[in-house]
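Every protein chain but one is kept in place in this view of the complex.
Showing subunit A:
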Amino acid sequence: MKLLRKLPPEARLLLPAFVVILLVVAVPLLFSLYTSFTSYRLVRPETIWNVVWFKNYLKLFGNSDFWWAFGRTVLFLTVVLNLEMLFGLALALLVNQVTRGQRMLRTIMMFPMMFSPVLVGFQFKFMFNDNIGIVNHILQNWFGVTEAIPWLVESHLAFFSLACAEIWNSTAVFAILLLAGLMAMPQDPLEAARVDGCTPLQAFRHVTLPFLMPFVYIAMTIRSLDVGRAFDIVKIMTNGGPAGRTELIWTLSARAGYEDARMGYANAMSYVAVLLSIAFTVHFFRKLNASRQFLNEVDA
């Protein structure tokens, strides 16, 4: 108490916040960082004191499964983000053209976001099922496909199926943000572009798109964090399988931590995943700042 009174008032006022952050964020973070330098196994608690320094990381970097999962995560991020951007842009442009019933459409557009990714995973698993799934049913009955396509088994197809589920679930994020951008956009420069000789496509390319880019990068930043931690849909639809062919960093990490009980190793992997997410975020933030340089028209 005496010590508390010695503190300057501003420090005393901020103290509760510091304590909360310390307990909720800093301690767990430092603890997990520490365990990533130990051979900590959940089944043998005393191993938490067994410091192995960088052995976990070295083992990780020498493990081809990890690198495959890492690469697959980066690929998944890239494919999903870009497709969501394209679909979201298309949706936003279409909805922006609608004058009557636009509110209704906007709400409908957000429906997929209202479902838990776990449920979406179950639903897509069901739809892509090679025996009873509707996708194969349609292909076989309407398009004359004879064999049952192993959507969730063959590695490329499984990757495609996962991407479908993820994109269906979250394209609305892009659509909503880009629609907001389109609605905020001043019309004069577009008209000026038409007078200056632009075809509608050129006007879109030279005027609309540069204006939308900040919105694209905001959506990219949000979604890169989402997709970077992709776990639920994969866990439900393929569980990383078959034979680890759809394993992403987080599914691999969760497996190492909770199934193999190698918490130290799993934490090391998680740190790499977090750094990857940070790298994406930093990248998109840089892009965002570069693209919105011109936006503040008012101040010099």
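Annotations for the structure displayed:
The rule we apply is simple: contacts are C-beta pairs under 8 Å (C-beta built on N, C-alpha and C of every residue); 3 or more make two chains touch, one makes a residue touch a chain; residues count from 1.
Rule of thumb we're sticking to: contacts and distances are computed from a predicted model.
The complex includes a chain that is not drawn, and of the options "CcmD family protein", "Sn-glycerol-3-phosphate ABC transporter ATP-binding protein", "MoxR-like ATPase" or "Carbon monoxide dehydrogenase medium subunit" the UniProt name matching it is "Sn-glycerol-3-phosphate ABC transporter ATP-binding protein".
Only one of A:L77, A:A193 or A:A219 touches the absent chain when the whole complex is considered: A:A193. From the options A:F37, A:F70, A:F174 or A:F211, the residue with contact to the chain not on display is A:F211.
For subunit A, the residues touching the absent chain in the complete assembly are 186, 188-189, 191-199, 202, 206-207, 210-211, 293-300.
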